[in-house]
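Below is a slice of the complex: some chains, not all, each in place.
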Amino acid sequence: MRLSRVYVSIITIRHRGLGKATYNLLMWSWFHKFGSPRWFYDFSTRVLPWLAVLCAAFLLVGVVWALAIAPSDYKQGNSFRIFYIHVPTAVISLVGYYVMAIAGAVSLIWRMKLADIVMKEAAPIGALLTFVALFSGAVWGKPTWGTWWVWDARVTSMLILFFLYVGVIALHKAFDNPEQSGKACAVLSLVGTVNIPIIYKSVDWWYSLHQPATIKFTEESTIHPDMFWPFLVITTGFYLLYAVALIANTRLGILQREYRTQWVRSRLQE
Amino acid sequence: MLEIRELCCERGERLLFDQFNLVCGPGDIIEIRGANGSGKSTLLRILAGLAQDYSGTVSWRESAKQASSEVSPIEFRRLSLYLGHASAVNASLTPLENLMWLTELTTPVDESRAIAALQQMQLGECEDVFCHHLSAGQQRRVALARLLTVDARLWILDEPFTALDSAGVDLLHQLIQHQVRDGGVVVLTTHLPLTGLAGVKVVQL
Amino acid sequence: MHPQRKQRLQIIVFVLIAVAIAAGLLLYALRENINLFYPPADIAAGKVAVGQQIRAGGMVREGSVERSEQNLQVRFVVTDYAADLVVNYDGILPDMFAENAGVVVAGKLTENGEFEASEVLAKHDENYMPPEVAEALEQSGGSSEAEY
Amino acid sequence: MAGKTIIKAVLRREFLLSVRNASASLNGVWFFVLVCGLFAIGIGPDKEQLGGLAPGLIWVTALLAVMLSVDALFRHDYADGSLEQLLLAAHSLYFLVLARLMAQALLIAVPLALVSPLLALMLGMKAAGLPVLILSLLLGVPTLVMIGAIGAALTVGFERGGLLLALLVLPLYVPVLIFAAAAVVSAADGYTYAGQLMILAAQFVLAVALSPLAVVAGLRLNYYH
C-alpha cells in the first residue's frame, strides 16, 4: 500500500513531502520561464537573422554543388538529382511530425502557451514538406519506376502522413477559440504519434517497391562520397530552413495570440 | 462550505468578472443577478467544474476551519448538482428513464423513489411518453425531478424557473426552501423576482 | 487511499496491463511469416502455392531477357543469387527495366513453376555512383552490388 | 460500490437508446450490405475478379459503416446537455467512457460479423476465408470504434462534423485495414493467418486501454468555456 502511494505521488507530481529543490525540478519552473512567449520572442529576434544567414549559405552551396558539381548517376543520369530535394524533405517531414506531437504533449501536460503555438505552426510546414516529398517522388518515379504513382509502402505511408497533417490543420481551423483548438490538435497529434509507428510498420510490411535505405548510420552508405557530401550540405540546409520557417511562423503566431499585451505593443512600436 | 477566491474570467476580450469573491455556508440561498450576457451562466459553469479557462480558486470544504478538509474533484461532483440552460433530457427516452440515468450519475437510486419524484413534479401521466412529445415545461420538470432524487449538498441552478407555470414555480420554491433547511447550499440565477423565497442573498454581477 | 488517486492508479494499472498484453501478442505475431513478398529462393523452396497472388522480387539475370518479335511478350529470369524464377509478362516494360537491375513482379505461379506476371515494376537499387565509377567497377569484374 | 451503479446506468441507457433509435445498429448492417451491392454493380459482376477483391471491399465497407455509426456517438448528448452531465458524474470518466465504447463496439461489431459471410459469398469469396473474416471483424471493428470515438469526441461541437471526422479518423484506420484484409486473403488462399490476427488483437488491446484517455480529453475540451 505504501509503495502504491509513493508511486501515485510520483506520477501525479505531488509535492508534499518532497524537497523544495526536487519540487522545483519536477514542476519545471525553469522550463516555464523559457516557455514564455515573450522570452522566446526576444530570444528569437536575436537568433533568427544568424540562423537565416546560415541556412541561406548551406542551401546555396548545397544547391550549386548538387545540381552543377556532383556527378550524375550511372543508371539514372541527371534525374538522380531529384534525390537532393526528395530525401531531405521526406526525412524532415517525418521528423516534423514528431516536433509537432512533442510540442502538443508539452502544451497539453504543462499548459505551455509557446508549445501550443509551435505545434500549430508546425502543422502547415510539415504538410508542405510532405507535399514536396510526394511531388518530387512522383516526378522521380516517372523516369525510374515508369509510373508516377504506385501504391508502395513508403509512398502510401507518406500519403497517410500528409493526411494526418491535413487533419490537424483542418481541426485547428474548425475551432475559433485558440485554446480549444490547441487542446484538440494536441490530442489528435498525440494519437497520431502512437499510430505513426504502427502505420509505418504495417504499411512497410504490406508491400515494398521503394528502395531500401541508402543513407545508413550503422554500416557504410551505398552512395558514392562525391554524391554524399552535397547531400549532407543540402540536408543541413533543409533542416535549417525548417527551423527558420518554424521560428518565424511561431513569432507571427505569438503576435497574433498576444497582441493585446503590453509587451507586444511595445515591441511593435519599436 | 463553498469558497470562491479571486475568480477572474474573460471571454472574447471582455472581462466578465474580476476578483470575484464569495463564501457561503449551510443554509444559504445565493442569487446571482445581472443583465443578459453579464456572465452568470459562465460563473455557474465554473462552479460546477465545467468551464476551465479562468483564474482563481473554487473550493468546497467539509468544515470551515480545517484547510485540509477540501474535497477532491470527484467527491465534489458527488456533492453537487448542476442544472444548466440545456436540460439534459434525451428526446427518445421516457421521463423515468431520463430521471434514473441522470440521478445515478451521482447517487444510487431505486425506481420507486424516481417514480414518486415524477409524480410530485406532476408528471405522473406522462411517465412513459417519450420526452420529445412533452411540452417545454414538462421537459423542464423532468430535469427538475432530479432535485428530489439526488442527495447533493450544493445545488447550482441556472434559470431553473424557465418554462414552468406558476404551480411549478411554487413547487420549486418549496424544494429550494427544503434544501437549505437541511443545511444545503443553493446558488441560482433567474430574471424573476424571487418573492416566494425567504433569506435570499443577492450577488450582483 | 484517496478515491481520486485510487481511480487514477486503477487507470494506470489497466493501461500497463494492456500494453503488456499487446506487446506479448506482437512478439508472438512477429515470429510468424506474414509477408506476401517472396524472393525466388522461397518460391523454389515451395512456400508458394500455384495460382496464389504474390509478389516476388530480385535481380534480372544478365542475358536472360527474351522479347517476342510479334507482340509485347517478354520472358526473363529473376534471381536472388540463391534460386532463379522464370517470369513471363505481356505488356510494356518500365524504362528502368534492365538486366542486372532490381525488379518486382506481381502475379501468380503457374503449374510449370514459372511466374505469370500481371505487373512488372523496376525496382531501383540503393546504390548511387557516377557513371565512371560504375564503368570502372564493371571492368574490374565487380557487380553493382559493390560496397564503398 | 457507487462506481458500478454509474457504469450500469450508462450501459443501460446506451442499450435503451440503441434499441429506440430506428434500430441504429441494424442500419449499419444495411449500409454494409448496400454498399457491397453497389460495388458489385459499379465494378461489374465478374465473379472471379470480385472474389479476389472481396476481403478488401468488405473491410473498407465495414470501416465506413463503423465511421458512420460512430459519428453519432456523442453528437446528440452534446446538443441536449446530457454530455455535460456525464462529465459531472461522480466517477472516473475513463471507465464510464470505456463502458460506453465497449457497449457500442459490441452493438456494431456483432451484427456486421454476423452478416459478413453472406456478403462474402455474394461477392464470390472463397469459403475458406469465412471464419477468419468473421473473426477479423470481431477483433477489428471494436478497434475502429475506439479510434473513431476519439474523432467523434473532438468534432462533437461542429455542425457538419461528419466529413471532418472522416478526415481525422480514416488515416488512423489503415493499420487495422491492412492486417484484417491480409488475414482474410491469407486464409482464403489457404495460408497461415494467425500472425495477422494476433496483430489485430494487439491493436484492439491497445485501443481499449488508450482511446478512453483521448476521448475524455476530447469531450472535456468542448466545455472549455
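For reference, chains read A, B, C and D in written order, and residue numbers begin at 1 within each chain.
Note that in this section a residue touches a chain if its C-beta (ideal position, glycine included) is under 8 Å from a C-beta of that chain, and two chains touch if they have at least 3 such contacts.
A quick note: this is a predicted structure, and the numbers were derived from the prediction, not measured.
Overall, this complex is built from protein chains in the amounts A x1, B x2, C x1, D x2.
We take it that only the chains that are shown with their structure count from here on.
Averaged C-alpha coordinates put the centre of chain B at 66 Å from the centre of chain C.
One finds 31 Å separating the Cα centroids of chain A and chain C. Along chain A, residues 179, 205 each make contact with two or more other chains. Multi-chain contact residues, meaning those touching two or more other chains, occur in chain D at positions 91-92, 182, 199, 203, 206, 210, 224-225. Contact residues of chain C toward chain D in the complex are 7-8, 10-11, 14-15, 17-19, 21-23, 25-26, 28-34, 36, 49, 52-53. By the touch criterion given at the top, residues 72-75 of chain B touch chain C in their complex.
By the touch criterion given at the top, residues 108, 160, 163-164, 166-167, 170-171, 174, 177, 179-180, 183-184, 187-188, 190-192, 194-195, 198-199, 201-203, 205-206 of chain A touch chain D in their complex.
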